[in-house]
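I have a structure I would like to understand better, so I am pasting it below and will then ask my questions one at a time.
A single protein chain has been omitted; all remaining protein chains appear in their positions.
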Amino acid sequence: MNIFYALLPENILVLALLLFPMIEVLKLKSKALPLTAFLLATVGALAVLAIHYQQALEVTLFYGHYQVSPNLQAIKFLLTFSLLPILLLREQIFIGHYKYYFLLLALLYGSMVMISSGSFITLFVGLALLSIPLFPLILNGPIQKESSESAIKYIIIDSTLTALFLLGIAFIYFASGKMDLTIISSDNVLYRFGCLLLLLSLFIKLAIVPFHPWSPDVYEGCDNRILYILSVTVKATIVFVLWKIFANTANFLNYPWQAIIITLSIASILVGNLSLIKQTSIKRFFAYSSIAHMGYITLILVVTNVSIETIAIIIFAYFAIYSISMLLCLLPLGNLLASADQLSLLEQFHQRSSTRSSFLSFGLLSLAGIPPFPGFWIKIVIMGYLIKCDYTLVAVIAFLASYIGIYPYFKVMGGQFFGAIKH
Amino acid sequence: MSELFLILFFPLVGFLINGLWGSRLQEKSCALIGCAFPLLSLFLLTYKTAVSDFYGVSILFTWVSFENLTIDFALKLDHLSLLMSFIVLGIGSLIHIYSTKYMHGDQSFARYFSYLNLFLFFMLLLVLANNLLVMFIGWEGVGLASYLLIGFWYKENENASSGAKAFIVNRIGDIGFLLGIFILAFHFQTINFDEINRAASTANASATMINLSALFLFIGACGKSAQLPLHVWLPDAMTGPTPVSALIHAATMVTAGIYMIVRLHPLYMQATAVLPLIAVIGTLTALLGALVATVQSDIKRVLAYSTVSQLGYMFAALGVGAFYPAMLHLFTHAFFKATLFLSAGAIIHALHGEQDIYKMGGLAKKMPWNMVAFLLGSLCLAGVPLTSGFISKEAILMHTYSHSHSYSQTLTILLLITAALTAFYISKTFFLVFLPSKNGSEKPLHAIAFAMSLPVIALAILSIVVGLFHIPAFMENYLNLAKSITIKEEAHILIPALSLSLSAFAIAIAYLITVKQIKIVPKILEQKFYFDHLYEKVLLSTLRAFCKRVLATIFEVKIIEAAIWSMRDLVLFSSRRVTLLTNGQIQWYVLLILMALSLLMVWWFYV
Amino acid sequence: MFKFTLGLSLFLPLILLLLPSQKERVVAWVNMGIQLLLLALFFTMLTNSELCEFSFTLSESLGLHYHLLIDEFNKYLILLTALIFPLVTYASIDFIKTEKKLFHLMLALSYLLIVQTFLAQNLLFFYAFWECSIVPMFFIIGIWGGGNRLLATYKFVLFTALGSILMLAAILFLVVANYKISGVFTFELQPLLRLQETLPLSAQRWAFLAFAFAFMIKIPVPPFHTWLPYAHVEAPAPGSMLLAAILLKMGAYGFIKFVLFLFPAVVEEWRLPLMAIFVLGALYGSALAFVQNDIKKIVAYSSIGHMGILMLGLVTPSESAISGAMLSMLGHGLTSAALFYSIGLLYERLHTRDLFHFGELATTMPRFSLLFFLITLSAMAVPPTLGFASEFFIFLGAISYSLKMVITSNHYLFIAVSGAAMLTILLGTLYSLRLVKYLLWGKKSEASLLRAGVRDLNLGECSVFTVLLLFIFVLGIYPQFIIESFKLAIKGLSIS
Amino acid sequence: MLKLHLLFCCLAVASAVVMLLVRHPMKMALALVATMLNLAIVYGLSGAHVLAIGQVLIYVGAVMIFMIYVVMLLDIKDSSLVRPLSRYLFAAVVVLLLIAGISYHQLANTVTTQTLQAITPVGDMLSFRQFSEHFLEEYWLHFELSSVLLLVTTVAAITVLNFKKGTESL
Partner (left out) sequence: MNQVELLFYGGLLIVIIGLLGVISRKNLLSILMFQELSLNGVNLVLVAGSILHHNYHGAILSFITFIVTAAEMAIAILILLLLIKKRKTLDVTFYSELKG
């Protein structure tokens, strides 16, 4: 019975997944049913997760393929909890229809599976479960021409990603014969090959610099809520997976790994902030800012002289704050972006509705990392730990790169009050 | 001791009353208040000196106290400052009475009297100061008051600019003064006069420090008393009302420099390197002042340049260490120069503002009293025997002659020449103004009120009286300043003889010239030795050009702004390059992934 | 008492937020009333001189203590802020026409942030409030500014942000170095002070550079000053009053607290270049002020000149120089606030800032010209004013220090530097007199827009001037009681 | 035994190359079917019968049929078919040759050393009974997960199908 109990949150979601098609089958017409069902399922899952966390349930099931531990439950809690507020966005496209909630649940389920995966196989299936629901969600963006283009782009990138991910797993399996996440050691060339491919495929999903071009196009095409999901839930899961794979193999991160991760993340902060300046579309603006933010958090993977739990807490805090800032930015916009997606829409936004524009400016300021807002404190913590394992130069470069970002955030925020958002 | 502060603050009260409510009171009451307060402090001063000698230091409050230096706001009254305050208050009150009539009808009458009272307050502060800082506060305050008074009729632009010029040149001097104060404060850990004098004479004071501080204080004195390099502001200061020139640019303010050096004469006795410099500059200024005065056409400019040359005399005396003769000359000069200025004022007032001496003439009969006063003043200035000017000038010449230094002989010769020149130009002016001549204007003269001629006459009498009844001897032991020169015997006969003959010869030539109407004006003198040109065209315009072109444009825009804009362009350029990475082609993205993969592999395996 | 005042300043923006936005006058008067109350509270608190301290630990592991302390250095700066802000609010009542409530909100916000920056003893909170004080200023210049205000705001934000980012890196570096040595991860200033002995000099140099760079931008020391003229010309009158009077002092205050205390060895080692930079900056600023035609630019460049001299005072290790610098912080604050207020008044009446469009103000606006002349006196450092007192002490300290250097190690450069510094007095006189000449005296130039109907100052405006002038002259005549309180603070700097 | 393996592997690679060269999508689809069948035979030869059947049923049976169905819908004049090669071809060839070269150079010695010492007859380890026994005994969670995946795919397919711009009738 304890398997069922250990997997209770996932099982609740599966139950909901099964029940949702019944709405179509039984042709139930009530509008509110899908939303209430979705909320029931998620709240139930959250409650169970909280209970697990309370009991500090620690168990590995299925011969190590599936782990459950307080940390992981807390992370799942964060992911589901950060998903709920986005539903407030009342956009007219496919709102209230059971398929939309079904796909959200599937996405959630996929991320839970990935989080608590013990072996590469569960990881692979979780990744599939995470990406497949996203295809139709992206397809149903505001402008049909753009969203179909971004959907096809997302699919092609995603299938190459699964190919590389599988190749990585194949190489590791070929070298070690075991599918366990924890047995990686870098003495053998095959391991290095496999880990390189694994790391890169996950970086593609995180849109770290050399692999980032797909994300602005996809963000531009898709709907506001999907933009939030793509940038917060999906990326949080991926970062936690990266943390699971690469953080606990302490000896693993010797010279070349740290250098690669540092260069890529610094490059992504730089590119993210640089390309913010010339942006005219709001969604692309958020895409590049999420690239820059991923750059920050990947830096934490390099910190070795600190216990793994602290890194998990930092990542947890980072994504909590990042989701709050994104919510502060997206909720005030509401259905403003339904039709056009130009930054110029924001001019004189303050005159139109002062409360919403102040929330938007709080969000932007915390994204930019201006002190009293949360975005700043988490950056300090990351940079502090970086300097603690004496990557001082890296921290300084990261600061300078984030400095470049201040101008675009201030420009957009100021634009609401001053009028013309020009360079 | 509190009466001393009372004396000091009466003019300030006058300034405040006139300044704040002056525009509401009508003219008569303003004049009353303006004159009352200086007279009040004058009576209080005389009453106190007569009743009980209340000499000594009185401290109001400590201005600042660091651990090695405490400066307090203190006043000190001794023979020297008593004498100076008598000059200041005496001549001041007379001029106040004079200007009640002179400024009659001017619509900012109250403002004029408030400025005058402010000037008296600062001058008293300067004179009664116990330490260099209080003196410096008076020093700057006097400069400020002169700026306000010179630029009093601010409607015309050049009045304001000449006021500004005076204040700027004074500030240059004041910077030197400040440096002197700092050096003294550093070396002697105090800036009170008597402590400095006592410490200077002790052995451990380092000669370089004394010389340096003496030099810088002298620069300050030059600025204030219009010596050679910094004398340009005095002639331009004539744009102010004439009583102002009389009070400030003849009697009181310009003498501040000499008073300061006499106050610190033990220090200067030690500063052996600086004294010759003072003497040389003094003589040169005297010579230059006299030369330029000869060619001036405006009566006030003539008197201004004569003040410059007389001050040169006093500095020459100080240079050779004859402190007492300098003070004596200062004392006498104050009176007769005030008379000359006031009578000149009366003349200008009478001729409805006409200031060019070549256009005046034949005033002897029309203004007899004025003529007498002007005559007496010019006699003193020329150094005719048994006038006070003669006594003080002779004293200075005798001291410079018997000063045991190689250059002192040449100095005496130069000073004698200047004495001759002084006699020449003052007599020329006298003859031109008062002797009947055809180009005099026939317009009816403006009536001279009694209140204007009374001070003129009083000052004339004073300037004669001061020289006669052995007042100089009484003053010598009263001030008991340090004496370092013993007069050579032959000087007693040689010097008076020489100066008398030269001045008589000069007066004769002057008479000849006025009769023949010969008007020769050498170019260099015309241009006042190109000093004005030097300051205006050369220094100021180059500074402005330098700042405008070099600093403002090249440095500010070209270098700093360009650097910032280039950084901005770099950022924008790189941001364009970066956004080009996403060119929409899905195959380009996959290619990018593979390229990154290959690069990382190369880095991984081969680096 | 201390907690109550801090609490009140904390809730000021909130109170304003709740007020209805139509009734602007109510908002203005409430804002001003509370600020006056705060001024009174601060004044009473500071005079009875019990050490006010308030600390609240946010997170022990990260060493984040919200620690506020009034010490000798920020005591008078707090008073200056408390004095200037009611005047700024009063000025803003008639200068700001649009969005009044938002402006008062911004003022209250910047009041809160500036007071917290001065009080913060914890390096991180200091940095946080330092960086956040940019935001209200960004809005003040941006929304109510003049012509190309956008360029000005962004230049201002980017310049100060760049400096503070480097400072943040230096703070983190110091804290972690302290953590490595003493095992305690804390942002508090006191433990970091002990760091001077242990940290190797090369590391100290880098940290010093980062800190000094950040403060030099804020003070505007010339190579990094180009944001100031833009910000001042474009800012509305209350905004530039606030900017000149208080924000520049934050840079100087930061320099004392975090550079002189943290890196005395490096300051000792690089004393000459630092003095040279500051003096050159002062000369550069005053020289440029001499050739500007826009009166606001003149005053802006003049404040660069004054701040350069102030910094010279800070760097020389003599007691008189440092107390002179502290005095000149107050002096310059008061004078520049008054100057910008007067320029604001002129701009509001004549809508021009070109120097040659004025003339003959003495007759048309006699009260204004009298007060304006008195203020320029203090700017020119004429004796009875505070400007003179502070510059006198600074130069006294500078000259006596350089003379000491000449005697002890016959190092002649110091004399050259402090001698050159004296020239700023001359330049100061030049540009102030030029300003006064074209504004007050002279005939109404034909280009002048001076219509007959220019009204002179009313009672309120005069009272603003009189308050400022009162402080300038009283402190100028009797600076002793301020210098007394600096005595023991300067002992902390352990200088001769 | 080895020679058969070699034969069918080369056939698979050959048909992959043919896929690259051929122009018309129908020919490409058929070449793909050929490679998949060859791979199925290789699986069969090496004993993984389940995989061979899976390959044939799932890949060739389901996916390829669907693809061929779409190929029929393509109109021949479509620009992507007239000039099929994209402009990144040359760059792609260079990069992939580089990757192949590096991986071969690095992997050559490690792979051979590893395979040499582990040559044991496969036996019926991967036969039907053994494989399914193990699959359902150790991996039944993944079996369930893939069933959930298929459910999600069907619903996703339905959402894509009745995709009409902005209407509720999803």
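We call the chains A, B, C and D, going by the order they appear; numbering starts again at 1 in every chain.
One rule holds for everything that comes next: contacts are C-beta pairs under 8 Å (C-beta built on N, C-alpha and C of every residue); 3 or more make two chains touch, one makes a residue touch a chain.
Owing to the predicted nature of the structure, the values given are computational and were not obtained by experimental measurement.
Asker: Relative to the complete complex, which of the depicted chains are touched by the chain excluded from display?
Answerer: So, spelled out: the chain left out of view touches A, B, D.
Asker: Of A:166, A:267, A:317 or A:381, which residue touches the hidden chain?
Answerer: A:166
Asker: Using the touch definition from the top, which of A:179, A:196, A:226 or A:299 touches the missing chain?
Answerer: A:179
Asker: For review purposes, identify every residue of chain B that touches the missing chain, sorted by number.
Answerer: 579-580, 582-587, 590-591, 594
Asker: Contact with the hidden chain only, please: which chain A residues?
Answerer: Contact residues on chain A toward the absent chain are 119-121, 124-125, 128, 131-132, 135-136, 139, 144-146, 148-153, 155-156, 158-160, 162-163, 166-167, 169-171, 173-174, 177-179, 216-217, 220-221, 278, 284.
Asker: Spell out the interface residues on chain D facing the chain that's missing from view.
Answerer: Counting over the whole complex, chain D touches the hidden chain at residues 1-2, 5-6, 9, 12-13, 16-17, 19-20, 25, 28-29, 32, 35-36, 39, 42-43, 46-48, 50-51, 54-55, 58-59, 62-63, 66-67, 70-71, 73-75, 78-81, 83-86, 88-89, 91-93, 96, 99-100, 103-104, 111-112, 114-116, 118-120, 122, 125-126, 131, 134-135, 138-139, 142, 146, 149-150, 152-153, 156-157, 160-161, 163.
Just so it is clear, only the chains that are shown with their structure count from here on.
Asker: So which chain is the furthest away from chain D, centre to centre on CA atoms?
Answerer: Relative to chain D, the chain with the farthest C-alpha centre is B.
Asker: Could you tell me the distance, in whole angstrom, between the mean C-alpha positions of chain B and chain D?
Answerer: It comes to 104 Å between the two C-alpha centres.
Asker: With chain centres taken as the means of their Cα atoms, state the distance from chain B to chain C in Å.
Answerer: 37
Asker: Two-or-more-chain contact residues of chain B, please, as numbers and ranges.
Answerer: If we look for residues of chain B contacting two or more partner chains, we find 588, 595, 597, 601, 605.
Asker: Would you pick out the residues of chain C that each touch at least 2 other chains?
Answerer: Touching at least two other chains: none.
Asker: Give the pairs of chains that touch; include all such pairs.
Answerer: Every pair of chains in contact is listed here: A-B, A-C, A-D, B-C, B-D.
Asker: Provide the residue numbers of chain A that touch chain B in the complex, in ascending order.
Answerer: Interface residues on the chain A side: 152-153, 156-157, 160, 164, 189, 192, 196-197, 200, 204, 210-214, 216-217, 256, 260, 271, 274-278, 404, 423.
Asker: Considering the complex alone, what residue numbers of chain C touch chain A?
Answerer: Counting only chain C, the residues touching chain A are 62, 124, 127-129, 131-132, 134-135, 138-139, 142-143, 149-150, 153-154, 157-158, 161-162, 165-166, 168-169, 172-173, 175-176, 179, 185.
Asker: Which of the residues in chain A come into contact with chain D in the complex?
Answerer: My answer: residues 14, 17-18, 20-21, 61-63, 65-66, 92-94, 96-97, 99-100, 102-103, 106, 109, 113, 121-122, 125-126, 128-129, 132-133, 135-136, 139-140, 144, 174-175, 188-190, 193.
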